[in-house]
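Only one protein chain is missing; all other protein chains are in place.
Moving on, here comes chain A:
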């Protein structure tokens, strides 16, 4: 009765039904133009809504609040170790902000892989308390990757050129620094990534 992870959603936008094909010949040009543009707008909205709705449902069971909380506890300690404050790896918030809805899935998948495959591995943390929090975040990211993979098996998560370019820029920025410094800097920029996920996936936190 209550399928896991599903919550009631508002119904999709329906285009107006004034443009009945049988009466098309008798409709004046002005009205025809209006009808066409309304249909196009309606179709676009449906596509956008369906696509973004599917992404929101994918990560809906992730406890993002806990991940954000874990990061906040170690943020100061991690950022204090960053010796290149004027350099950025996630290419500032603007680059991530410019990512279109169709590319969100691919960029999320790629950035999760970036952190899991490179950043967490390159960072050697000596303090047990900070190590616990990083472990918590890393394992949560692993879970998010699995969830995203399962979800995207049903819907396709194509990587367009724009998404691939953004990912390449981030990897290039990372490679310009020595691995340990790059890892510390990327860890320090986790709040940027988490905020972006929050915004694009509308994952509500269980506080």
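Observations, loosely collected:
In this section, contacts are C-beta pairs under 8 Å (C-beta built on N, C-alpha and C of every residue); 3 or more make two chains touch, one makes a residue touch a chain; residues count from 1.
What we mean here is this: contacts and distances are computed from a predicted model.
When the listed names "AP-1 complex subunit gamma", "Myotubularin-related protein 9", "40S ribosomal protein S11" or "Interleukin 20 receptor subunit beta" are checked against UniProt, the chain not shown comes out as "Interleukin 20 receptor subunit beta".
The residue touching the chain not shown here, chosen from A:35, A:142 or A:194, is A:142. Note that of A:32, A:100, A:121 or A:199, the residue touching the chain absent from this view is A:121. Counting over the whole complex, chain A has residues 2, 4-5, 60-63, 66, 70, 116, 120-121, 128, 131-132, 135-136, 138-143, 146, 204, 206-207 touching the chain that is not drawn.
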